[in-house]
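With one protein chain removed, the remaining protein chains of the complex are shown where they sit.
Our next item is subunit A:
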Amino acid sequence: MRYLDCNTFIGRPSGHRPYLTRAVSPGELAAEMDRVGIHEAAVYHVLAHEYAPQTGNELLLSELGRAPEGVRERLRPVGVVLPPHTGEVPEPEELVAGLLAAGVRMARIFPSSEMAGHRFSLAPWCSGELLAALERVRMPLAVDFTLFRRGEPPWREVHDLAEGHPGLPVILMDVQGRNNRTLYPLLKRFGNLYVQSAGFNVHRGLEDLCSRFGAHRVVFGSGYPLRSMGGARMQLDGAGLPAADRELIASGTLAGLLAAVTVKEEIAYAG
């Protein structure tokens, strides 16, 4: 079975003493992947979250470009994006074209109004053009609300996001453990919603979710280097699921989504 972790980052975070007080390089990330038995990872740069998306994205591509062979090809770059209205990032079509040209096949947003978030609305009047541009090329979008452990996603926004962009694969990164009563009707209603595995911290939760909606709705992810990659792997390995379901979660679904990103329009956009 192959594992593709959808939720990792590199760089030096502001700090989470004592858990994480170091800069994590691509090589160090790959070393942990080797230790835990993870083949590939989708990775963003922590400065794209904690400082500025464009700066972090550029650092990510630079650091991955310098990574040694055997590391570089296992790490899939994730672009952190914003709506365009403040001029911090290009207009959505240009932004997405740039990501595609750089080899990026997955995007991530931090829309929360909490201190850790980028504080923008997912409403159509704010994020509609950005989301439409991502949807047009079917680029998977990791949505990270940076929730504290008892937090709850802004369900109305999740509903409208999934409803308004049915061609956009939306991966909820941090559903947390207490939210299945509202999550389930959304999964039932919208086939383009996915759940990151370690962010769904529920007893027999993977088994329950998969029995209702199918294993293809869960995507393996850890949150490393902040969260335990071994824990995420054990969550999946220790789930009472058939091997075929675990394979879908481990890498099958996300690999399929990444392969389905439309890249042929890249030149047209760039031009």
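Keep in mind that, in the parts below, contacts are C-beta pairs under 8 Å (C-beta built on N, C-alpha and C of every residue); 3 or more make two chains touch, one makes a residue touch a chain; residues count from 1.
Simple rule for what comes next: contacts and distances are computed from a predicted model.
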item: Omitted chain, identified by the protein name its UniProt record gives, among "Spore gernimation protein KA", "D-inositol 3-phosphate glycosyltransferase", "Amidohydrolase-related domain-containing protein" or "RNA polymerase, sigma subunit, ECF family"; value: "Amidohydrolase-related domain-containing protein"
item: Contact with the hidden chain (one of A:I10, A:V36, A:M139 or A:M173); value: A:V36
item: Residues belonging to subunit A that touch the chain removed from view; value: 1, 3, 16-20, 33-39, 70, 74, 177-181, 198, 200-205, 207-208, 224-240
